[in-house]
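Every protein chain of the complex appears in place save one, which is left out.
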Amino acid sequence: MSAAVQHRLIERWLPALLGFGTLIVFLVAVEVLIRVGLINRYIVPLPTQIAAAFGRVVVDEDIVGRFRLTFIESFAAGAMITIIGVLVGMLLYRFPLWRRATETWVAALASAPTVLMYPLFLVIFGRSAWTIIMMGFVAGFPPVVLKTIEGLVTTRSVLVNVGRSLNLSSVQLFTKILFPAALPTIFTGVRLGLIFTLINVVGVEFLINFGGLGQLINDLAERYDLPGTYAAIFFVILVSILFFIAIEKAERWLRPAG
Amino acid sequence: MSQVASVGAQGSDGILVVDDIVKRFETAEGPLTAVDHVSLSVKPGEFLAVIGPSGCGKSTLFNIVGGLVDSYEGTVTVAGDRVRGPHPAIGMVFQEESTFPWRSVIDNVAFPLEITGMRKTERLERASHFISLVGLDGFERRYPAELSGGMRQRVSIARTLASEPKILLMDEPFAALDEQTRLLLGDKVLQIQQELQQTTLLITHNITEAVQLADRILVMTYRPGRVKRIVDIDLPRPRSSEIVSSEAFGHYVAQIWGDLREEASRGMRDEETRRKA
Partner (left out) sequence: MAETGRLSAAPSFNLRADPVLALRVAIIIAVLVLWQAVAASGLLYRDVVPSLFAIGGALVKLLTSPEYYRNLGVTAGEVGAALLIGGLSGLVVGLILGGSRLLARAYEPYLYYLGPTPKIIFFPIMIMWFGVGPGSKVAMGAISCFFPIALSAAAGMRQIEPILIRVGKSFRANTWQMVSKIYLPAMRHPIINGVRLGLGVAIIGTLLAETKLSNQGLGFLIIQAYSLFDMPRMYAMLIALFMIAIAANAVVGWVGNLDRVKAGAS
């Protein structure tokens, strides 16, 4: 029994330790290589400098305010893709002819480089949060629609037949059977949509030099604040990763068992 | 283990000699001895079948002889040469579907020749020879997805034969096929084996198949896998599947079933106890 526990500990912690250890060794190696002069310190700042810059960036650059702005933009776009995306998906399911006419178009939109449309949105909405929100919407909308349709279409026909046999009205059939059955797939679509939305929100903030976290990187880079730029990039990456983990957990938590 | 002693004597004329193999596994329920002091010897040109119930360690034996398993006790030698890892003189035919789906039939069969670095024209010529040997002429350019399960297994056999092994080692090659296909394919294997004087070691759980094909049958016990008995099959050669209806055939089948029955029912009881737990 204790051997099994020990075995599980090794299974669990050895890989995590190896991964994290490699990261530390890498950072130490970079530090040493810069100090002995093998890496130009005007291109790559010392990891210790970057770590020191972290605090400075958080305090001096109004991280809280920027974080809030990015969050509000992402939340607005996220709410839009969820509400509009699920509604459109439901409508396309309800009208199969429309679905068959437009589903491949939505799929094409999902794989097209739509983010390149940001100059166009810049013209329409100006350098404002709306440009960023709409770009976030464009990126996250297709997966929500596609997954909503998929969830509804792939509902097992036996479940629908159970509803029919109980003489449910078509509204009841939808709210009691189809929608709950499709919900796990819809959640997956919303999660994917939120990821694409966040990528575009932060990316466009950086590109058009407006708003929250993305702009921060642009700001620091234009000031030639090397450790600050690196620290801000690490910070944004960290925030994104925490966001991905959070929505992954949320999906698992919201998803009904089974 | 008086039985083992009586059959364990090593024929010095064996081209493939398996000597006193023991293989243990660590499982969740503790250590398990899969193969327990198994010895056997195959003479040149001989067809030996190893038969046993599920869980007697015969697939483990297959992998050991094929050199795909290490860390076991005992030795395997081919013409006096110790087997450590896959041996060039041994060709393996697996139970599972094992054709390469991305290669045409002829490229599948030519695979071992490609590995040894044979020139393209030469290896394609050799491959088509073995394709017609298994009766698949005309299918050279087809892909496995276009063939039936029996045809794909013939491709696997042709592929292994193309490497011209001294010893053909097969692990339930017909297990996934239906009974009629199995009998007909057995004919094909018999015909090829007799034509090439191919030394063959067949692992199987199918009694009819073993009696139809083999010169000798080695019966294994259920867990731990030991040698229970070796039966000489004195049926005339050349044989075909028609032999199945002969009286002698029925006699051998009954005799081997008598040996196996006890082992198989022990395995079944064991399985049931484990599922209850």
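Labels A and B are assigned to the chains in the order they are written; within every chain, residues are numbered from 1.
The working rule: contacts are C-beta pairs under 8 Å (C-beta built on N, C-alpha and C of every residue); 3 or more make two chains touch, one makes a residue touch a chain.
Quantities reported herein were computed from a predicted structural model and do not represent experimental measurements.
The omitted chain makes contact with just one of the residues A:52, A:91, A:122 or A:181: A:122. Remark: the omitted chain is touched by one listed residue; of A:59, A:166 or A:241 this is A:241. One of A:15, A:65 or A:180 touches the chain omitted from the figure, and that residue is A:15. Listed residues B:13, B:81, B:97 or B:271: the one in touch with the omitted chain is B:97. Of A:162, A:233 or A:250, it is A:233 that touches the chain left out of the display.
Across the interface with the omitted chain, chain B contributes residues 66-68, 85-86, 88, 91-92, 94, 96-98, 100-103, 111-112, 114-115, 143-146, 163. On the side of chain A, touch with the chain left out of the figure occurs at residues 14-16, 18-19, 22-23, 43, 96-98, 100-102, 108, 111-113, 115-120, 122-124, 195, 198-200, 202-203, 206-207, 214, 217-218, 221, 226, 229-230, 233, 236-237, 240-241, 244-245.
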